[in-house]
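The block underneath contains the structure these notes are about, expressed in structure tokens.
Yeah, one chain of the complex is gone here, protein chain that is, but the others are all in their spots.
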Amino acid sequence: MMARAPLLSIENLSISLPTADGGRALAVRGVDIAIGEGEIVGLAGESGSGKTLSALAALGLLPSGATTGGRVMFDGRELMGEGGRGAAAVRGRDLAMVFQDPMTALHPMLSVGRQMTEHLVQHRRIGRAEADRIAIAMLDRVRIPNPKEAMARFPHQFSGGMRQRIAIASALAAGPRLLIADEPTTALDVTVQAGILRLIENLRRELKLSVLLITHDLGVMSALADRVYVMYAGRVVELGSRAAVLSRPRHPYARGLLDALPHGSPADHPLQALPGSPPSIGRFPAGCAFHPRCRFAEDICRADIPELLPVGEGHAIACPVDPLAAVMA
Amino acid sequence: MSFLRSAWYALPNLVRFVIRRLFVGVLLCLGITLVSFALTQVVPGDPVSANLGDRAASDPEIVAAFRARYGLDKPVPQQYLLYLERLVHGDLGESQQTKRPVTTDLAQYLPATIELATAAMILALVLGISLGVVAAIGRDRWPDQVIRVISLAGVSIPTFWLALVTFYIFFFKLGIAPGVGRLNPGGKAPPSITNMFTIDALLSGQWTTLGIAASHLVLPATVLAIYTVGSITRFTRAAMLESLSQDYVRAARAKGLPERTVILRHALRPALAAIVTVAGMAFGRMLSGTVLVESVFSWPGIGQYAYKSALALDLRAIMGVSLVVAAIYILVNMAVDIIYALIDPRIRLG
Partner (left out) sequence: MSDGSLAPAEPIALPRRRFLRRSVWTQPLGLVGAGLLVVIVLLAVFAPWLTAHGPVDMVAKRFMAPSAEHWFGTDQLGRDVFARVIYGARVSLPYALQLVVMAAVIGTLLGAIAGYFGGWIDGVIMRAADLVMAFPDIILAMAVVAALGPGLFNAVLAVVVVSWPIYARVVRSMLLTIRDEPYVQSSRLLGVSAMRALWVDVRPNVVGPLVVLAALEFGHAVLILAGLSFLGLGAQPPTPEWGQMVSDGSKYFDKWWLSVFPGLAILLVVLAANFLGDTLRDALDPRTAKAFR
């Protein structure tokens, strides 16, 4: 399904973090993710599943003390290794990121204009006036009213939704090819969320942008993503097209996530919370990390770490039992 | 009332802030007069005998005249009002030791102290902020550990002892520091403008005098700065660590800005705002420290004046000094708050 080489490919990525007691813990364990040109790829999972860490690794922004294995290729370049110099060359220029909380991700003491242009001047070696022109055009594109005046204002003078638009505009001003959006709507009101999602969708079309969308919100995921990866305890447990993963999930965990969502008809589909809570980094259970919470778990789940195996066109799950095969296929 | 209120809110945010801060500053100044008045009341010891000496205090006529003159025969609240009234007229009483009005003495000695403390503060800010930033960047690695020990040592060294030891080494043993005082023996002071010799020499173009005055300032200012360097370093480190962990710093890195820009523009700027506030408070402790430093270096400032007054048990003079120093402290902190408001767009633009 992906004829050309992907724009970004994360291959066999592992990340270990230092722990409070001086040891190390593996937080990401052999993850493969590929994003094509102009594609929106969703990365779902609960907190601690390693989804944000994987994205930060691509940008070379892992917390100090983290060590990595595997590789990250961006348009034929290796981003990890060389002391992060590979990522430094593309960061902010070809690869941009927006964060969860627009209240804290914009600098409170720098004007919007300054935050929109400082990296432009840096990366593109252009003058102030030219950078201003690009920034104003980008603010206009993300539907900030009076973009010229907005340049002279400060973040606290805008609402949360407007700030997220500014953050996105700032990330996109340098003309990146891939945008990593880490829970871009989680901190916003529901009504504002829809606007931001529509904006990302439009930008993808207009700018031929690829997007890595990180979210625990499957509703957001189903509105935007072309393909979806579901992570649990530092591993990808299911991947496939949006239709496959979000309407016919095969992995018990993905299925559980979906069942925990309020659906249309409550009568035949009672809300079901996943029993238990996700394991924290360093305390991943042996075998399939999901087995303590899985009602289909068998002996093999406790013993072996399951491989990702294809179950359909571009659809794969890491579950040797595959209890939902009959129901879902 | 409602007109006043709407007029008040029609004012620009910054103006409102400054007015409010000035108002609080004036209230605090009034407060310190109350505290210093209360202290003179609470503290045991007969002000009559303390101010007149035993011979005069045994003469009932003189005592009565004294009591009447200072309103000591009136009820306490009224005494406070009288005290305030005298204060407004710049009357802090007469120094028992110099036999001059305390106000006159303070006017003479204050510039030397301000010169010394300002030089020390500038030094402390430059050193403290640099060390703090380096420590925060190298968090938990060796630069951080070394700087931690240095800054803890800074707040642990007895100032008076450091003054003696450095003077012994640099003047007595090595001969590279000038002697005590503000100028060389017999040196002529520059024309009196601010009475801060370095500034006056600069303003009147007396370069030799400037050099001499500055060289006399180096050692006392450094010694005085050491404690504050320690505390500003510690605080800068904490403030930098806090701002380095903020999302906006991560966002700046994600934008691909060079690390130097991220640290100096994005992380240090908000930290600086907090550091300025702490520096304002540290200034108070620094003014205290002048007592010890000035007495070792024979620096003719209010610290030495307070010291000599304390030895002579000259309560009026010391209360005058502490009142003036407290007022300076409040004014400096008020100024700092206003500067802070000017720096921070969240306050400036509301």
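Lettered A and B in written order, each chain numbered from 1.
Following the convention adopted for this analysis, contacts are C-beta pairs under 8 Å (C-beta built on N, C-alpha and C of every residue); 3 or more make two chains touch, one makes a residue touch a chain.
This structure is a prediction, so every number in the text was calculated from the model and none was measured.
K.L.:
Can you say which of B:Trp8, B:Phe172 or B:Trp207 touches the chain missing from this structure?
P.N.:
That would be B:Phe172, which touches the missing chain.
K.L.:
For a quick check of understanding: of B:Ser215, B:Thr261 or B:Ser288, which residue touches the chain that isn't displayed?
P.N.:
B:Ser288
K.L.:
Provide the residue numbers of subunit B that touch the chain removed from this figure.
P.N.:
Missing-chain contacts on subunit B: residues 28, 31-32, 34-36, 39-40, 43-45, 50, 148-149, 152-153, 155-161, 164-165, 168, 172, 281, 284-285, 287-289, 291-292, 295-296, 303, 306-307, 309-311, 313-315, 318-319, 321-322, 325-326, 329-330.
Rule of thumb we're sticking to: only the chains that are shown with their structure count from here on.
K.L.:
Can you work out the whole-Å distance between the CA centroids of subunit A and subunit B?
P.N.:
Roughly 52 Å, centre to centre.
K.L.:
What does subunit B use to touch subunit A in their complex?
P.N.:
The touching residues are 139, 246-248, 250-258, 261, 265-266, 269-270, 273, 343-346, 349.
K.L.:
Please give the residue numbers of subunit A that touch subunit B in the complex, ascending.
P.N.:
59, 61, 64, 88, 90-93, 96-97, 99-101, 104-111, 118-119, 122-123, 153-154, 156-157, 167, 170-171, 174
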